[in-house]
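The structure under discussion is supplied below as structure tokens; questions concerning it will follow.
Omission of a single protein chain aside, the complex is shown with its protein chains in their original locations.
Order of writing sets the chain letters: A and B. Residues in each chain are counted from 1.
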Amino acid sequence: MRPFTLATATDAREAVRLVAGDPDAAFLAGGTNLVDHLKLGVATPGALVDVTRATSAEITDLEGGGLRVGAAVRNSDLAADRRVRERHPMLVRSLLGGASGQLRNMATVGGNPLQRTRCVYFQDVTTPCNKREPRSGCGARGGYTRYHAVLGASEHCLATHPSDLAVALAALDATVHVLGADGERSLPFTELHRLPGDEPERDTTLAHGELVTAIDLPALPPATRSTYRKVRDRASYAFALVSVAAAVELEDGEGWVREARIALGGVAHVPWRAHRAEAVLRGAEPTEETFLAAAEAELVDARPLDGLDGGNAFKVPLVTRTLVATLRELTQERES
Amino acid sequence: MTDPSTEQLRPVAIGSDLERRDGFPKVTGTARYAYESEAASPAYCRLVQSTVARGRVDSVDTAAAEALDGVLLVRTAFDAESLETDDGELAVLQSREVAFRGQVVGMVVADTAEAALRGADLVEVAYSPAPHDVVLRTGRGDLYAPEKVNPSFETDTSDGDIDEAVATATAVLDRTYTTAMYHNNPLEPHATTAYWDGEALTVWDSTQGVHPTRAVLADLFGLDRERVRVVCPYVGGGFGSKGEPHVHVVLAAMAARAVPGRHVRLAFTRQQMFALAGYRTPTIQRMRLAADQSGRLAGIAIDVVEQTAKVKEFAEQTGVPTRMMYAAPHRSTTHRLAALDVPAPSWMRAPGECPGMFGPEVAMDELAEELGIDPVELRVRNEPEVDPESGLPWSSRNLVACLREGADRFGWADRDPRPGLREEDGWLVGTGVASSVYPVNRMADSTATIRREQGRYVVEIGAADLGTGTWTTLAQIAADALEVDVAEVTMRIGDTAYPIASVAGGSSGMTTWGSAVVNAARAFREKFGPEPPEDAEAQGSTEDNPATERFAMYAFGAQFAQARVNRDTGEVRVPRLLGVFAAGRIINPRTARSQLIGGMTMGLSMALHEQSVLDPRFGHVVNHDLAEYHIATCADVAEIEARWLEEHDPHVNPMGSKGIGEIGIVGTAAAVANAVHHATGVRVRNLPITLDKLLPALAG
């Protein structure tokens, strides 16, 4: 591990000043991803700025039923919040499906979506990786691709984003508040992450030194039903093979689909907002055929990968089946 | 005539449900493991590993590392001390040749852990790489028959004419099954604290055998054994991977010798354990069964292909259980190895039996289905009266009773054998069964001392407790052998300061060490009577058991599994496992139950999760951590029940006990695979049973 300085910022402006002015500096929040990467030699900053006391750790009500979540709120506290549990089951299930109780006590809402994409070759500094070392090649291509992308990958990078929370936030149309050297800005959560393209080293659209200060959760129509379904290789404490965050509102609670919000995890370099599937669902009857058509529409451009142990072609039917099952669950009549 | 090696004890403490003697230090974390042994001013050692799978180290630039504040020394093959060994794995830093990726090519010793790690990062190694060969497959032209398979079984056996049996049978099954590459992954990494006092070496090492480790170290460093002390009161799990020394203990000793007066601590990282701590070879098992209409086997054959390392041969005895499990006049077993540019495979919980009861026990299920015979009944029909391999009678064999008792408890009688019929809340449900077996092993060279100290009986033996319960169970044996209350017995184990003891392996500990303790107790009583004076002392050693010439000795079991497979996603859950075992007399029901459910849990993990993925391009296991190499979590386990039959076997040892550390993992994966088939109709012959293997067959 390379030596680094460690500072603790007590407000966001100070944190931004410390990091924005030093290209070698990085923010440190819950540490669950960054400290791991320091040890692996994947991250080699010269300066760390602890921001867990620099932003709010409160969840506050917004007008109209929305909620503002301070970036320093721990994942476990967000999942335990009464308001969130009542209004956003999808979000709570994404949080509780992630990592372990200990890690959820550490991870912050601001930091969790900013964890790096996951790939065994990225994490192993003895193998090539364009993300870790631009133009060194992609170790995953032709390698172990079980956890890799089927949507939106580039020739330079096949990795997937591992945050469960981010998938729910993408489906929810959350808003991210950011403070940078040039002041504050906010952006739709779906614009926070980026596909690898020619710059796989960049996971997000944030500039160096921009700090997430809060995330706003919009209110959803009361009749909306939502959930998060995570499919993985063991029952708990594992990254998603595929996950689905879905929120559906039916006309009068049982008729045609008024609104659908869907995002997929485990399939792309970003939490994948499934706009095509949503378009198929909107205005349609909530039938098995509709759900299947929605999944197929979303997966038109899916490109499964060859690789060791069969590659990841199984993810295409798995996404379809998981999405259909999730939509079925959300649109079935409630058991009284 | 009673032979002293099997003259039975009257069980009083034996059989009682005593709490572990090492319980309190373990639940508080105050038990000190190897890396945590007390040291005034320890130095820290970190390793540099090869990034090529084969080749030669051309040069090493250690300047940056050596210049680093806190770094005490850097050692490579260019300047490391010479060791006396022909063991290709342990000859660390003895040559510039690279035999596998991840091989240790250097080490850095520093005042702090941080400096050692940074120093290791800064060592620059230049290689001349050579092409490597790491892919195991059946068609290789260079497969060879080893001289013996672990530890000393015949490589191939043949009785009758298997080809003729297959050609003439009513029902024939010819299938290939595979098990994955597995890593033992004890939670405590392999670790050593080493210290030299002049020409005397002390290591606090995480090992399944302090005496075997001492012997190896003494030879390597050219020392008399008396000059080497190995201490290990607690072992944070081993499962075979701490059965033989790996390079950590050698490197720690080398490092400590180079910094006189300092303790040196070295622990493998979790990632390093995937290259340096042994593993179970992947296996490819071609099974042939030939049976008549009633299911009676005329022939059974297994042809095993597996890997070993060029650097050191290890031949897993995967085909061995097929030799004795079922009655079939025509039997054939073979083992063929591919020697690859990979780390050396080694022992992992029930080597041989664990992988070797996957193919056969799934094949039996397939045969049962084909013939329309209940799979429990099929096994019962093939029960051999004597050991088919040796022709010897069984000292005791209660497989049928285990199957019957298990079937009864599991509710097997109500089972509809047709696959893919039952669905509950979106989950397909099925049940499966498999047999389990493990030999009764007895090792040589174990001695116990019993001494009267301050009114107590102190038992000393250099045995190991890797969670198996030795601290407690040996005290129970000693108490009954001395005919005293167990509270009067003090145990001392895990240190070469105590008499020699064999490795904790092959589920042989209780038979071997227990026999030594019994002999010591008998000698003690014979010499000193019921009221021994202070400092009275006697020794006893394990002897050969002549009954092994007259009987075949095994523990048996039956494993039952329920599997649920998600109709939509193919996710597999195992809500229920039941194992019924016949393993002689149980010394301590509490620790025994833990051993058995622990083995079954690891078997469940093998069935559903575990697989080391070796990337042939690089030559190493790329899922080399506990996030990517999945072992079962608490949430993967629901109901696991282990039971045992009353079994009296007067031939095995004075306690009448058989080993139970390994049998729990044997057959579990097959039972789960059979249950998954019953649930879904999909026959998964290649472990692990992951959802991608089930998805194609699940209905729309």
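Note that in this section a residue touches a chain if its C-beta (ideal position, glycine included) is under 8 Å from a C-beta of that chain, and two chains touch if they have at least 3 such contacts.
Assume contacts and distances are computed from a predicted model.
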Look at the options "Attachment p12 family protein", "Domain related to MnhB subunit of Na+/H+ antiporter", "FtsX-like permease family protein" or "(2Fe-2S)-binding protein" and return the one that UniProt uses as the protein name of the missing chain. "(2Fe-2S)-binding protein"
Looking at B:Gly29, B:Gly139 or B:Gly391, which makes contact with the chain not pictured? B:Gly29
The one residue from B:Thr269, B:Thr490 or B:Thr548 touching the chain left out of view is B:Thr269
Can you work out which residue in B:Ala338, B:Met602 or B:Val621 touches the chain that's missing from view? B:Met602
Of B:Pro189, B:Pro212, B:Gly406 or B:Pro688, the residue that touches the missing chain is B:Pro189
Across the whole complex, list the residues on chain B that are touched by the chain not included here. 19-20, 22-33, 35-36, 38, 112-114, 185-189, 234-239, 267, 269-270, 466-469, 590-591, 593-595, 597-602, 605, 625-627, 631-640
Footprint left on chain A by the chain that the document does not show: 1, 3-6, 8, 28, 31-32, 35-36, 38-40, 48, 50, 52, 76, 79-80, 82, 85-86, 89, 92-93, 96-97, 99-103, 105-106, 235-237
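As a convention for this text, only the chains that are shown with their structure count from here on.
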Which of the residues in chain A end up touching chain B in this complex? 1-3, 41, 120-121, 123-124, 126-127, 139, 142-144, 231, 233-239, 241, 308-310, 314, 317-318, 321-322, 324-325
Write out the stretch or stretches of chain B touching chain A in their complex. 49, 51, 114, 117-118, 121, 426, 568-571, 573, 608-609, 611, 613, 615-618, 622-625, 627-628, 630, 632-636, 690-692, 695-696, 698
